[in-house]
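The complex appears here without one of its protein chains, the remainder shown in place.
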Amino acid sequence: MYDIRGLNEECGVFGIFNHPQASELTYIALHSLQHRGQEGAGIVCSNGEFLFGARGMGLLTEALSKEQMMSLDTFPHAIGHVRYATTGGSELSNVQPFLFKSHKGDLGLAHNGNLVNALSIREALEDDGAIFQTSSDSEVLAHLIRKNKSPDKKQRIKTALRQLKGAFAFVILDEDSLTIALDDHGVRPLMLGMVDDAYCVASETCAFTAIGADYIRDIEPGELITLNEQGIEFDHYTDVSKPNLCSMEYIYFARADSEFRSTSTYTIRKSLGQQLAREMDIDADIVIGVPDSSLAAAKGFSEASGVPQEQGLIKNRYVGRTFISKGQEARERAVRMKLSPVRDVVEGKRVIVIDDSIVRGTTSRFIVKALKKAGAKEVHMGVSSPPLKNPCFYGIDVSTHAEIIASAKSTEEIRDEIGADSLTYLSVDAMHDVYYSYGSKGQCDACFTGNYPIEIIDRLLPQEKDLKTKGV
Amino acid sequence: MYDIRGLNEECGVFGIFNHPQASELTYIALHSLQHRGQEGAGIVCSNGEFLFGARGMGLLTEALSKEQMMSLDTFPHAIGHVRYATTGGSELSNVQPFLFKSHKGDLGLAHNGNLVNALSIREALEDDGAIFQTSSDSEVLAHLIRKNKSPDKKQRIKTALRQLKGAFAFVILDEDSLTIALDDHGVRPLMLGMVDDAYCVASETCAFTAIGADYIRDIEPGELITLNEQGIEFDHYTDVSKPNLCSMEYIYFARADSEFRSTSTYTIRKSLGQQLAREMDIDADIVIGVPDSSLAAAKGFSEASGVPQEQGLIKNRYVGRTFISKGQEARERAVRMKLSPVRDVVEGKRVIVIDDSIVRGTTSRFIVKALKKAGAKEVHMGVSSPPLKNPCFYGIDVSTHAEIIASAKSTEEIRDEIGADSLTYLSVDAMHDVYYSYGSKGQCDACFTGNYPIEIIDRLLPQEKDLKTKGV
Amino acid sequence: MYDIRGLNEECGVFGIFNHPQASELTYIALHSLQHRGQEGAGIVCSNGEFLFGARGMGLLTEALSKEQMMSLDTFPHAIGHVRYATTGGSELSNVQPFLFKSHKGDLGLAHNGNLVNALSIREALEDDGAIFQTSSDSEVLAHLIRKNKSPDKKQRIKTALRQLKGAFAFVILDEDSLTIALDDHGVRPLMLGMVDDAYCVASETCAFTAIGADYIRDIEPGELITLNEQGIEFDHYTDVSKPNLCSMEYIYFARADSEFRSTSTYTIRKSLGQQLAREMDIDADIVIGVPDSSLAAAKGFSEASGVPQEQGLIKNRYVGRTFISKGQEARERAVRMKLSPVRDVVEGKRVIVIDDSIVRGTTSRFIVKALKKAGAKEVHMGVSSPPLKNPCFYGIDVSTHAEIIASAKSTEEIRDEIGADSLTYLSVDAMHDVYYSYGSKGQCDACFTGNYPIEIIDRLLPQEKDLKTKGV
Partner (left out) sequence: MYDIRGLNEECGVFGIFNHPQASELTYIALHSLQHRGQEGAGIVCSNGEFLFGARGMGLLTEALSKEQMMSLDTFPHAIGHVRYATTGGSELSNVQPFLFKSHKGDLGLAHNGNLVNALSIREALEDDGAIFQTSSDSEVLAHLIRKNKSPDKKQRIKTALRQLKGAFAFVILDEDSLTIALDDHGVRPLMLGMVDDAYCVASETCAFTAIGADYIRDIEPGELITLNEQGIEFDHYTDVSKPNLCSMEYIYFARADSEFRSTSTYTIRKSLGQQLAREMDIDADIVIGVPDSSLAAAKGFSEASGVPQEQGLIKNRYVGRTFISKGQEARERAVRMKLSPVRDVVEGKRVIVIDDSIVRGTTSRFIVKALKKAGAKEVHMGVSSPPLKNPCFYGIDVSTHAEIIASAKSTEEIRDEIGADSLTYLSVDAMHDVYYSYGSKGQCDACFTGNYPIEIIDRLLPQEKDLKTKGV
């Protein structure tokens, strides 16, 4: 099917320590994090003596069989991972959690984010004789921990983490402890929860709801948490940290019921829609959100503008790889298979459509066309985020510059290309105002502004990196 | 996964005649009808000389491979089918369209609905030496057509159709013609469309939107349409007909953008919600629709009552068979994996939840519980249809009497069981008022009232019938 | 892989009645009959009340899973079938035993052989309204039985069998009886055995050895045996019969340990080799049999001629579809992958190679070439059967006339084409002498002589028939 969206999250992680249903809860939690990655999934468990793991390609329900889950049944500690789908370079060997066996002890590792100096570290380690198993940047942490000669396990991990640059939320399991680490900019989300007296950690709080856990708090930039038989130990691997949570988590990635600092992204998205309404002075009969991620922003827009919200676009719930012929006509059909207008809702109406972002413009163009074909008199496009202009090096698979429509075109040129009667983006300031109002202490906005908060050491996009290191 | 809903549609059909991309359009159309059946899918094509088919188990994208689709590429006539998932008795041999080869000419056949005298006919045919290939009621039509000695093809079909009792929308393809037939009560929907000068037929108009076809009109009860090289011929196989379209198509099955007599089910559902608001006098802070099918009713409720609508429940988009342990605690987790409340939306609020129907009550009970756990002060349940009390013999897999909560319990007993602060169903009269206002000339309401418009000859539920006839 | 042989058997059958391990014994028996068919396998069982079946594509071990076998575990009556591999036209729906369900009672059916009037019967039945499920000729028998109105089951079967022309060994299972029938020429072998007081029937006696059964006797042409709770009943469905057992069963198909009238094919093949030695006056140092089927003939040749037998050709035991590039060089490699000379055995020697038959000549040509490359001074080819010249209509997939080398070429031309220093075929008379000496009362030799003992009504080769009737 035509990839008519250009944003892909790079994973979700989960961990739990000392719970009799550890693997089952991890499975349920990963299911709720499935929107963060559909390429592969895995679980690594510990029984206090050794680690055991299972992983597979595809959705969780395809990746892990009932037999595999039953084999993990009695292990009280577990970490899990869902991995996003890139084009092509997907292999089982890259599906996490990684499990490294050694006579010195086993190590399980799952990572959300992207390191920006992994290649440099990897080359240095290879020069010293190390052999890497995967083309994943995440593997360097295991090597750095193993190479360290310190007798103190926590010290080995701290020293290793300090060598990493970039975005990372790590969960690391060995026989008798679970270590949780968030990079010093806190680019990716990581949440602490508790279920039946057992601590757990997840990329989003929706995982806590799914397993019936309580949401304790957001893990801080630079924080290092250790869980073992003695209990929980809070620490930091670095003294220097600067919050820079990814703005796209609020705008698009996180599930609407997931919370950040106790506010749901649903509420934040509604506020973004309200702000957009204030910046977009258009007279219209109805406002329509592009399902599902933009319904909240449309709701906020409706509240602030007084224009009634209607369900004017329907999304086909059944997706998957479909086979259709090539060409422009076929591209049109691809979008038609995904989104349909509700004719009697839009016919004769001046319509405002709210979308959370525009990447390549393909979807927007077809939404405008479809609504007009269904009888809309006017179609105005409102985007509840600023123009997306720059690639991400911290863990989001935005397509390259060339594919991002706003990197080369003005708002008016984009409006013209998508055929809308008007096009309004939310301003960067208004976006930050919303985040600030909900307690944010700093957000990464590099994809909008080009201000990368962490220096890019190895200037490689995910797909380029893959080519350099892919094995059998 | 726990089956927390008890209603399953029995299929969707599509047909197209004389279009160069017949098989591709059929594939796209079936994709848009996927909500009507996920057990299996198939396509049978004709090139004017012989028929060729492909079918498989599972979703369309699993059932038909790219290679199979390419092999059908040049055939100008096609019919297609999606089949619903029963518990257990699913086999490839029952996936439609059926394709019967004979030296007298091939016959492809797809059926939506359920016959109520199929078993009687089958036994009579078997007594006469016929051998059946499937456990499907649909196969009897092929035998009846083949047994008929009339030299006129249309006459053979008419005579055969007149022997059938029950609900059926048939598309029948032979080498050089496509025949479309709807039962004399018009229980199942069937729509006529046109794309690029080629006529097409579909269970719902959303298929027309998907392929870019124009929606012409609803096919009438008892109508028989023949498409061949000479063009289209409109006829009726019977002079007696009485409209009795399934009410559940409006309430639950049809996609929100699908239209009946040029009105979308979205609009009809909004009206059902408005009527419910008039019959349900409850003070509340917010109204929430159970996603996705009840969002329209909640919107109507909000408009009529003035209570603001919020997105207070989020549905996990990733479903599929999951493996979790047994017991009451596990059942709770199963629902948690599917639906989650948005805490900061519902906390401290008096909430009205709108659902389109209650079958077993399992989901309702957990929605109430989850919203209260998330902090809702009160949870009132409004159902935008009357109490569902009776099984369906016309093509919907409602579970048996014993499983339908309203067949044995009063509204107050149900309210108590699901734990809601109040429970209000829409009245049967109010429901019919809505249908009448949108031009309905008669609706089947047997599942609510027990008034079955077509006599039940073989009183067998689908699952029982299956056991009687299942082959290798 | 290049099909370097042109003869394929058309199946093996097995049946057993009233044994507590009926399905397991059937499985083991089919495993021993696997050489008769590798395309698919199946088992149909009865528990006295209804029939249940399982079947699949490929070798027995692929076709039937452990779960399937366990589901058949408790059924006391069973029939089984292995099916041969044609090029292309293979489908699960053609894999036997067929299982026909009806309210009048179920019917399982497995067939070895080929009918020569199946198409004519089928067309007549279709004209009368019958619908066929498969493209197999075997299905007509089920229709003929079902159409018959006689109240007596055995009479229905007898009447149906009398309408069939051609070669058939049938095993037919209904709820409470097993019927065994052999055509009036006895073209295909069918053997009666007994294990633990239960009668069983098999295409070859090697199945009896495998399950520990005793071999009772060969079933006679025209014989009809019925097994039910009352015991065994011996009858004939026709008074006229004329033995014409397929010569190729002795020469090539049957396993070396299988017996006909209490003589193993190993012994018969040795005699054919002895006769060949008498007709082939060549001085040589060693005689080599082409493994495996010609080792016995080579042994006989060695005994009669005094030339020592050596293992000069080794067969690779691992076969299966391999992927190699096209062209003449690639064809050479294909044979090299299957057969290899033992260099130090043949180097400097005058070699006689014994093969049981030559179909296309491809293998012979490469054997001669390989032996000469390995150092053989002379290579003389002896064939322990007469020149194969005509296609078979009774159940053997000999390639068409055009592909059979001896149908157009003289022995000298063939010798020249395969590059041998001499080529000698066994004479037809000598072949019959051998059969006669072991008690044969008549053998079909149509593939050598063109004298077809049963008139060919529908002159179709298997592959042509398939095209006429193939379904979805």
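Remarks
Should a chain be cited, it is by its letter among A, B and C, assigned in written order, with residues numbered from 1 in that chain.
Assume a residue touches a chain if its C-beta (ideal position, glycine included) is under 8 Å from a C-beta of that chain, and two chains touch if they have at least 3 such contacts.
Remember, predicted model here, so these are calculated numbers, not experimental data.
Considering the intact complex, the chain excluded from display touches A, C. Taking the complete complex into account, C:L59 is the one of C:V13, C:V44, C:L59 or C:A167 that touches the chain left out.
In the complete assembly, the contact with the undisplayed chain comes from A:L99, out of A:L99, A:I396 or A:L426. Only one of C:E24, C:D176, C:D285 or C:E378 touches the chain withheld from this view, namely C:E24.
One chain of the complex is left out; on chain C, the residues touching it are 21, 24, 27-28, 31-32, 34-35, 38, 59-62, 64-66, 69-70, 206, 209-212, 255-257, 259, 262-264, 266-267, 292, 295-296, 299, 310-311, 314, 316-318, 320-325, 332-333, 336-337, 340-345.
As for the chain not pictured, it touches chain A at residues 42, 44, 52-55, 98-104, 122-123, 126-127, 129-133, 135, 142-143, 146-148, 468-472.
In this text, only the chains that are shown with their structure count from here on.
In terms of their C-alpha centroids, the spacing between chain B and chain C amounts to 50 Å.
With centres taken as mean Cα positions, chain B sits 36 Å from chain A.
The residues of chain C never reach two or more other chains; the list is empty.
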